[in-house]
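One chain of protein is taken out of this complex; the other chains stay put.
Showing chain A:
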Amino acid sequence: MFFLSQIEHTLMLPPHLLSLPLDEAIKEQLDSIFLDKVIDKLGLCVSVYDIRSISGGFILPGDGASTYTAKIRLVLFRPFVGEIITARLKESTVDGLRLSLGFFDDIYVPVPLLFSPNRSEPDPGHTNRVDWIWNYMDEDYHVHGEDEIRFKVHDVRYPPIPLEPKDVKPFAPMVVTGSLDMDGLGPTSWWG
């Protein structure tokens, strides 16, 4: 789920950080640049692991602050295909389930990848919500809102940034598609 990656980045150190020791200032600037952001092909940056080297410190003509080049290692959230992850249910609609990890919410399980055979029942309390029920050996198993749901990663995509703002849904730079179509997957309460 979490990987270390080494990258090299050139950054400008804003003057309000000049009073701190250099490595602390660079770390703070790197935190503001990378934390909680998705890097294409690498995943969601969770934390700066360490700073391997800092070089530079020159002031380029026309700038008001010095530029440093730092080699750092980042901790990235990058699930691999075939990994099993435990998540919570965020919403359940006619298109399938949407799961959340707290720090990452764009996990979708579309209807073709749900457990089968299944059926859905519209939830009386809320309009768009639908309850998904698994029918196994003539017994009905419900997906409750509070359960922890285990899913298998089917695919991880990084859609390109749209040039024009599309519809109401905010743009998701990283989308994980999961599947629940196997023994042992689904709410943990089903499997004792």
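Observations
Rule of thumb we're sticking to: a residue touches a chain if its C-beta (ideal position, glycine included) is under 8 Å from a C-beta of that chain, and two chains touch if they have at least 3 such contacts; residues count from 1.
Assume contacts and distances are computed from a predicted model.
Hidden chain, UniProt protein name from the list "DNA-directed RNA polymerase III subunit RPC9", "Cell cycle checkpoint protein RAD1", "Transcription and mRNA export factor ENY2-2" or "Asparagine synthetase [glutamine-hydrolyzing]": "DNA-directed RNA polymerase III subunit RPC9". Between the chain not shown and the residues A:8, A:23, A:121 or A:140, the one that touches is A:8. Contact with the chain that does not appear here is found for just one residue of A:46, A:114, A:143 or A:176, A:46. Within the full complex, the residue among A:31, A:95 or A:155 touching the omitted chain is A:31. Although one chain is not drawn, its touching partners on chain A can still be listed: residues 1-10, 31, 35-36, 39, 41-42, 46-47, 49, 71, 73, 75, 77, 80, 82-84, 86, 101-103, 148, 150, 152, 182-185, 188, 191-192.
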